[in-house]
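Yeah, one chain of the complex is gone here, protein chain that is, but the others are all in their spots.
After this line comes subunit A, so read on.
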Amino acid sequence: MIETPGGADPKPIQGKQSSGSAESYRGPADGYSQEEYPRDSRVLENSPVQRDGIKYPTPNAGAAMSIRGLAKFYGDKIAVNGLSLDIPVGSFYGIVGPNGAGKTTTLNMATGMLVPDAGVAMVLGKDVWLHTSEVKRMIGVMPQPSQIFDRLTGLQLLLYSGMLRGMKRAESQQRADDLLLAFDLENARNLMVAEYSSGMMKKICLASAMIHSPRVLVLDEPFESVDPVSSANLKDILVEYAQTGGTVIISSHVMALVEKMCTHVAVIANGQVKADGTIAQVAAGEDLEDRFLQLVGGRHQAAHIAWLQGGGSESVAG
């Protein structure tokens, strides 16, 4: 197992465990470099590659995505705490963690959607914040259903998504037709997306991220609300995509899904990587879910709430 930054038992700065407070920011170089970094380096420039006095370890230019010392603060709260990670090309990479662990924030910073307060993110050898537009054209980020133009029909949305990426109309339309077929949306091609069910909406969002055949696909909870049949079909498409050299990065809460589909996994908690590597490395011979619970902690004995009874006691009258 590769223990990253600082492994499962990170050494705290200033004598505090990382618990999301501003003082516990771990800095950019944990686990990757011997170089010194300021202990309380909260004063950081907008562009993470132009920082005063903070030297970041060199990201892995050969990785699909390489992150070093990525950090994000919201007031006193640290959402992402000096996170470092390498995602190999051609991997099906799962990023897992409890709610509020920093998964979405990390992915947003690594895809040019959120300016980090510190750190470096590189996609296929390109610095995300120096070559933002170039990086965005290379990757496909699955939009959330609320982030699309849902007054277009399914076909129009895919066509739009392709043309926005500089594809010609005819090619976009051809690919849109293929995707609608592959995602079982053929019958809904002329229906306004706003009228789609949640699962259909997820599928059209995923399709819109794939139309330009990106080299890296970034998907936030892609299978949420998707029915088992469609889900199986989608998985096949994604696995085949990864097998042809594409990299899929998904964030998820569902351990079983990650264990079944992903080749690699990173467990994130409190804005840090607790463990990462191949599924086998991270699971370390145990069930992945049990290992996950060990790494992130937080399990406790079921509390007994005296008044919480399924039958017998009177409920509060309305």
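Everything that follows uses one rule, which is that a residue touches a chain if its C-beta (ideal position, glycine included) is under 8 Å from a C-beta of that chain, and two chains touch if they have at least 3 such contacts; residues count from 1.
Quick note on the criterion: contacts and distances are computed from a predicted model.
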| item | value |
| --- | --- |
| Protein name (UniProt record) of the chain left out of view, among "Cytochrome c1", "TatD family hydrolase", "Permeases of the major facilitator superfamily" or "Anti-sigma regulatory factor (Ser/Thr protein kinase)" | "Permeases of the major facilitator superfamily" |
| Residue of A:Ser66, A:Asn81, A:Thr106 or A:Ser161 in touch with the missing chain, whole complex considered | A:Ser161 |
| Candidate in contact with the missing chain, chosen from A:Met65, A:Val120 or A:Ile148 | A:Ile148 |
| Touch criterion as defined above, residue of A:Ala61, A:Leu181 or A:Ala194 at the omitted chain | A:Ala194 |
| Residue numbers in subunit A that touch the chain omitted from display | 111-115, 132-137, 141, 143-144, 146-153, 155-156, 159-161, 163-166, 168-169, 173, 190-192, 194-195, 208, 318 |
